[in-house]
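Note that one protein chain of the assembly has been removed; the remaining protein chains are unaltered in position.
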Amino acid sequence: MHQTHQQDCIELLVEKARIGQIDRRNFLKAAGLLAALPLAMRSGIGWAQDRPVVIVNWGGDAIDAYRQAWTESFTRETGIPVRIDGSGPTEGAIRAQLASGRPSWDVVDAEPFTSLTLGREGLMRPLDFNTIERSKVNEAFATEFGVAGYLYSYVIAWDKERFDAAPQTWADFWDVERFPGKRTMYKWMNGVLEAALLADGVAFEDLYPLDIARALDKLDELRPHILAYWGSGAESQQLFLDREVSIGQIWNTRAIVLDRDTDGRVGWHYDNACVTPSSWAVLGDNPAGAEPAMRFIDHALEPEGQVELLRLLGNGPSNPAAEALIPEELIELNCGSVENLARQFKLDIEWYADHYGSVLDQFLSRTGA
Amino acid sequence: MITRLPEHWQYRLLLWPLPVLLLLCYVVPFAGIITWSVTLPELGVDNYVRLANDPSIHAVLWRTLYLCAIVGICALLLAFLMAYCWLYSSSRWQRWVELCIFLPFFISVLVRTFGWLVALRNNGLVNGWLQDLGLIDSPLALTRNTLGVIIAMVHFMVPFAFFPLLSSMRQIDDRVLLAARGLGASRTRVFISVFLPQTLPGLLGAFIMVFVFCLGFFIIPAILGGGSTLMAAEYVFLQMFQTYNWGIGAALCVLMLVLVSMLVWLLMRFSRVERLVG
Partner (left out) sequence: MNIYRVGWLAKLLALITMGFLMLPLAAVIPVSFTDKRYLSMPEGDWSLRHYIALFNSSEWINSILNSTAIAISAALLATLLSTTFVIAVWYRSNQWTRWLIGLCMLPLIIPPVVSAMVLYFMTTNVSRIAPSLGYDSLPGVILSHTLLIVPFGVINMLVAISRIDRRIELAARNLGAGLWQTTWMVLLPNLRLSMLTTFLLCFILSWEEIAVTLFITSWEVITLPRQIWSGLRDNVDPVVAAISTLLITLTLTLLLVRMAVYSWRARQHP
């Protein structure tokens, strides 16, 4: 009995090691614990390298989804183990990583302006377009330091039980008479100032450069009605699940999950949403080295994985070749489809690359009050 | 081997390892923080000028001081009550009081913060009870705001205020209280005129201690504040890991240290530290 159980454990370990869920050191540790080191050594797993590629994303459901869509297949094909860290690669977090003298991150799923800003300062690795097939994405989505892995959007979501009408515009978002209840918005500012300006009557095409003072003033109007600024996708989900807020500016990916988890109690749409690409980028002098990191990015641009991610989370594919593979029922969810793009405005990456750091500081001091 | 060393060397071997370690790994790096505050992003006292002039930083600082004071007073009241009950009741009661103080004390601040998040949510325990009792119609906003932060911080601080208060209460000579009763004073009178004045140094000491502890807190505000109760410590955390203004973060740290030193000096001045510790 004992023997069988041990055998079973070892098989499980070997399997996990094959698909890269555990790295070599932990594998040996665990195998050693099972007193099965010799057996494990004979199991014939090819360790491509000691150090797994560490991929940093935004946590929550995205960790499992990335595993299913990208990293498991990547490890199966290349033998390179991958670990996903969900702690959120904000610009400051990447800088702090680099300054620590012992960065552990390799590939980051960053904001496009982050990779641009940091790349221009020489902190990121220039992408190797020999390994990464540049033609896999639209011309506009690939820069020297970042290539879009998917598209996502900051949408208006609302609790259908609170009011019958659907809030359509940002002016509706600000209208607490017609749409009573608490609000939530993104803590790290993306799309928030734009929303305030749109609510104040600015047109899509006149948004940039942002009138920061005007936006912050408009935001002050809403202050008593903002329950919380969410810092992570899961937090925004929880706010709706607990009925703490009636309207929110949240990621389309979370809105889709919410719609599903609440049996349609939470509604959302792409009208007036803020669409933006993500950006795969590689830290300068990343611990796993350039080669495996670039190979992973290239793998993540394959259409199959991108469609899988759309199915799991709702992220829109960045590779045009994926369009053809999207099943009927998912077309409507894709924030990158032509119809949906027409309803949204685009985040100005250049503006953010130039202003994000200093404006974020102002924004946080104002919202934190 | 060690016994062969001359005695004063043996003594030094006992005395110095800890202070030397602290000097090297704590005091010297602190000098590094001071350096950051005057060199990042560039050489000069810009960061301190900003600390002195930036209204949004002032707002953060005032909010911190004000919240710490409220938390200090509330925690003190509750701890006073608990210590008082411990001192003058049966041993059964004492066991219960101890359990209620020790259990939260030994449980991680994260678990407790999480507990408050669960208890104070819109459809959490507290709102549920209030609604069942018919006291309110719609849920009260108890968390993700300043109120939630205060509740959780008071909860965290009660045990810290309890121990120094108890030790100062235990030093009160019961015979004095009995004598006052014997002279015909009512129980309330004895409490107000005899008991309370004698605990004042202990109260002041405990207040300063709680206040100092609160200053450096960022876990509770970060989780329960809903992004709208920015306090000094979380501000430093943001400057380090989100907005990457290490200079201003370091300057704020130096400022906090100065403030704390002043408070500790006050503490030494007005109440004897040994008594609090013992």
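When the chains are written out, they are named A and B in that same order, and each has its own residue count from 1.
We adopt the following convention: contacts are C-beta pairs under 8 Å (C-beta built on N, C-alpha and C of every residue); 3 or more make two chains touch, one makes a residue touch a chain.
Note that the structure is a prediction, hence the values are computed from the model and not measured.
Contacts of the undisplayed chain with the visible chains, over the whole complex, involve A, B. Check A:85, A:144 or A:175 against the missing chain and you find that the one touching it is A:85. The residue from B:103, B:136, B:200 or B:266 that touches the chain not shown here is B:103. Between the chain not shown and the residues B:52, B:125 or B:266, the one that touches is B:125. Contact between subunit A and the unshown chain involves residues 21-22, 26, 54, 58-61, 83, 85-88, 97, 99-102, 104-105, 231-232, 234-235, 237-238, 241-242, 261. Contact between subunit B and the absent chain runs through residues 2-3, 7, 10-11, 13-15, 17-19, 21-23, 25-30, 32-33, 36, 78, 81-82, 84-85, 88-89, 95-104, 106-119, 123-126, 152, 155, 158, 174, 177-178, 181, 187, 190, 212-213, 215-219, 222-223, 232-233, 236-237, 240, 249-250, 253, 256-257, 260, 264, 277-278.
In this section, only the chains that are shown with their structure count from here on.
Contact residues of subunit B toward subunit A in the complex are 54, 56-57, 59-60, 63, 121-123, 141, 144-145, 226-230, 235, 238, 240-246. Remark: subunit A residues 90-93, 95-96, 99, 182, 187-188, 226-231, 242-244, 357, 360-362, 364-369 touch subunit B in the complex.
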